[in-house]
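This is the structure, below, for whatever I ask next.
For this view, one protein chain was removed and the others were kept in their places.
Chains: A and B, in written order; residue numbering restarts at 1 for each.
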Amino acid sequence: MDSSKASNAGIARSVPPASVGEVRDSVLEVDDFRLAFQVRGRDRNAIRGVSFSVGRNDSYGLVGESGCGKSTVALAIVKYLPRNAHIQSGAIRVNGADVFQMGNAELRRLRATTVSMVYQNPGAALNPAIRVGDQVAETFRVSGSHRAEALARARAMLVKVQISDPDGVMRRYPHQLSGGMQQRVVIAMALAHNPALLILDEPTTGLDATVEAEVLDLIVALRKEFGISILLISHNLGLVARMCRRIGVLYAGRLVEEGSSDAVLSDPRHPYTVGLLRAVPRWGTSKSHGLLDTIPGLPPAIGANIPGCVFADRCGLVQDICQQQEPQLFELDGGRTSRCFFHEKAHLLPTVEAGPKIASRALAVGAPLVRVEHLSKTFRQDGHPVKGVVDVSLSIRPGEALGLVGESGSGKTTLARVLLGLTPPDAGATIDIEGKALRPQISDRPDDQIRALQMVFQNPGGSLNRRHSVRRIIGRALTRLIGLAGRAREQRILELAQSVRLDRALLDLWPVQLSGGLKQRVAIARAFAGEPRLVIADEPTSALDVSVQAAILNLLVKLQADKGVTYLFISHDLGVVRYLSDRIAVLYLGRLMEVGDAETVFQGPHHPYTEALLSAAPILKGETRERIRLHGEIPNASAPPSGCVFHTRCPRFIGDICVKEEPPLAEQEPGHFIRCHHPIEELRRMQRPAPAPATVPGEPSR
Amino acid sequence: MATAIDELVALPARQVARRERLRLLWHSPTFLLGLVVVAFWVLCALVGRLLVPHDPYLPDLLSRLKPPSAAHWFGTDDIGRDVFSRVIVGARGILTVAPLATLLGTVAGTSIGLVAGYFRGIVDEVLMRVVDAFLAVPVVITGMLGLVALGPSTATLILVIGFVFTPLIARTVRAAVLAEREMEYVQAGRLRKENALYMMFVEILPNVLGPVLVEFTVRLGYAIFATATLSFLGFGIQPPAADWGLNLHDQYIYLTGGLWWPVLFPALAIATLVVGVNLLADGLAQVYER
Partner (left out) sequence: MGRFLLRRFGLALVTLWLLSIIVFVAAHVFPGDVGRRILGPFADPAAVASLNHQLGTDQPILSQYWSWLSGAVTGHLGTSLNYRDSVASLLGRAIGNSAKLGVVAFVLVVPLGILGGIVAALNRDRFLDRFITVAGLSAAVIPEFVWAIVVIILFGVVLRVLPVTAQAPEGSGVLTQLEYLILPAIALVLVLFGYIARITRAGMIEALDADYTRTAALKGLSWATVIRRHVLRNALLPTVAVVASQTGYLIGGLVVIELIFNYPGIGYLLFTAAQKKDFPLLQGGVMFVGLVYLTATLLADIAYSLLNPRIRYGSAE
């Protein structure tokens, strides 16, 4: 892998000095590219000057938050832009030829043979009405192959992307394939003509972690085999750092920093990069290590007129000059560049959230707040029973944050809905809260239990009624949950607003007027209106950008410290779960696979599935451990595998016993439950950090 | 107060958004044309009697079926009445029946759509099957059946057209409600144990008013269509009203003889009114569905 290769050589290795302007033998050169969207006759600036180049056989990552223009840059390279896009200046050259000067025929040749693309949503990128085989074959027919030859080449290509049943897949329609398979097909089409440049636009966003890891490995392997240059576009710094030799950081349509992956990550020279890195929880750190740092404010809107530095309004190091004058491109050692007057002291960026360290308030002993016994939930799908959750028994301790982890189909959201009374469980389940039975249907629950359980939703936009003002949204919760009215309610609204750091001026606004982070604050205020005992947060930050996510995580941590509330925190992001949770429960196909203290679960020995999940997570800092890869797809919940449901994909598969017998969820250490036939000592032995040479750089270990 | 004011963005305020919509409407030539046409006919409906040169109801057997002239701009009909005057005052009947019927259908249809979309399950299934059954027969034929069964009068006409439009509107509203119901704010309401009426009318209804408004204007066009057609068939507005459809019913037989004026002008009146309403609907849809 490139990042590991780079780490061997260190920063000194950065040859050639790939500074902008004079790049030898580059596949792609983007030269002061500026683009605006015309809205009602006016140009709204979106790309405010982007220059970078990708060398032959090189890998380049473009990182930025939503709205920074990264996808627009990608589509500009193949000149596939919306009709109202207006290229203001600059040039994009592929193999030396300016894309904007190309005629239709030339452009088609460029798209067919030189530059190809892999997209964010593979399901939508494939035509639903055409068989997969014909769609792949079409890429060969463009270049003049006749039908039989094109089909044969398509089949060979599917073999190359490691599809085990190419003939079966050729005959199928896209909707009959899983997301990971669909992305392989898209990759097969993209590589059909051995392009000089492969653009990957968020290629694994939306895929499950274990599937994502497999797709990324495939890309790395194919890149080596075909010798293709790649341009990877992502919001995920860790992912880009792992995949690419060089990184460019895009902010508000401007490239603010560029350099080799290690250098940018270990020694960022732009305050924005510094802030971005600090906002992500470091691997393995938790709230007890202190609050996360955030970037205040919001990126400038598309079309905003910015005379100075694009980041000036949010920068902790801002000086007068930053507001007045646009910083030039500073060329630094090691072929790096930064657009900051104060790049020398970027690392001195003051922290925004200086706060005390938060200690866990969870009580290890004593009665649990919520006790769940033998909870199962069976749905009916086309007349067949589908087990969403299977025999889950779990305690949530008062004041703790329990993290619930699992991929799609794991049943984590179903479990939350059952607790909330939105979906009744199968007969035989018992759920207690503070020792009292919780009725299965929310309509049967007494008011104090309604108050006790509240929720923060994933999508802050959808969870607030867009026709109600913020005051009304919070006020209604107060009226319904604790019967407040009049002045008392108004008083309480103000208190709640303050506790979520929401300015009182915002109370009279409507949700459309708020940014995503502010909306989530309103939703949190509403959840806390009735002084709940347990707040269930279902992916509360996954719809938000990194810098906003940090602020919301901090708020949740502080609220818990202040109010002693208990959290059930659902997330697919292990770093985030680790940061916020005291204990972690891992679900796979509706079954609990592992439960234990967050640190124990992370440190191991862990369940082989947890091991694979941890191994799949793209992380910022390289670490020497063996990579575990799961093969195949997550089985369908309507036909789960026999015995241990994980046996079909298990890297620590023993044999017959795993196929025939489901292991119990056994307490293998005090407070640490693992559902596996391996004894914990065996797991410990197998999962010992491998000696460094075991990871061959650039080779996905199998 | 330590607040997140720094995140506050200058997004357009609600009032600004509303003003923006109005501005867009004022700059839409089709909307303005529709507005002028509809306003003209509304004026005729209100004070038409004061504007006309002749008594629209007075027969003049000495000047029957006279072609257009200075005295009779649009000519005269088969019993010598002034066609121009009848066209002007004829706006009243149709502009009473159609809006009232649409209003009736919109209120009933919105309620049914809310209930079906909110409760889903068996309630939805039953309501939608009944809606399907109504929609299996064209509006004109259902209307004809209803009017024959109940006996034609202005009140039954409003009732019948309102009734046959109810399923159409219910279906549109239901689709909008189903989409809203998937939004998490509805779950948030359930977590507060809100009752169904509050959820339907306070939480969901305000969010589907946009589609309801567009649907109202579109249906208004079809209500005019239906009223005119039923009147033309003789089941709608009854004599001696100067209604356009009714006039055509009486006069279209003269067409084969080449006497076009008693027929053409009421026909054009209907056409301009429905097109005007349609242009209004189109303008609103452009603004609300962008």
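The definition used in the following text is that a residue touches a chain if its C-beta (ideal position, glycine included) is under 8 Å from a C-beta of that chain, and two chains touch if they have at least 3 such contacts.
All values derive from a computational prediction rather than experimental measurement.
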{"item": "Touch with the omitted chain, as defined above, among A:Thr139, A:Ser260, A:Ser286 or A:Gln668", "value": "A:Thr139"}
{"item": "Candidates B:Ala45, B:Val89, B:Met144 or B:Leu191 - the one touching the absent chain", "value": "B:Met144"}
{"item": "Among A:Leu126, A:Leu239 or A:Leu665, the residue in touch with the chain that has been omitted", "value": "A:Leu126"}
{"item": "Hidden partner chain, residues of chain A it touches", "value": "78, 80, 104, 108-113, 116-117, 119, 121, 124-131, 138-139, 142, 172-173, 175-178, 186, 189, 382, 636, 638-639"}
{"item": "Chain B, residues in touch with the chain not shown (by the definition above)", "value": "30, 129-130, 132-142, 144-151, 221-222, 224-225, 228-229, 232-235, 245, 248, 252, 255-256, 258, 260, 263-264, 267, 270-271, 274-275, 277-279, 282"}
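We take it that only the chains that are shown with their structure count from here on.
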{"item": "Separation of mean Cα positions, chain B and chain A [Å, integer]", "value": "49"}
{"item": "Chain A residues within the chain B interface of the complex", "value": "296-298, 301, 420, 422, 442-443, 445, 447, 450, 453-455, 457-459, 462-468, 476-477, 480-481, 498, 501-506, 509-510, 512-515, 517-518, 521, 523, 526, 551"}
{"item": "Residue ranges of chain B in contact with chain A within the complex", "value": "1-9, 11-14, 17, 183-185, 187-188, 190-194, 203, 206-207"}
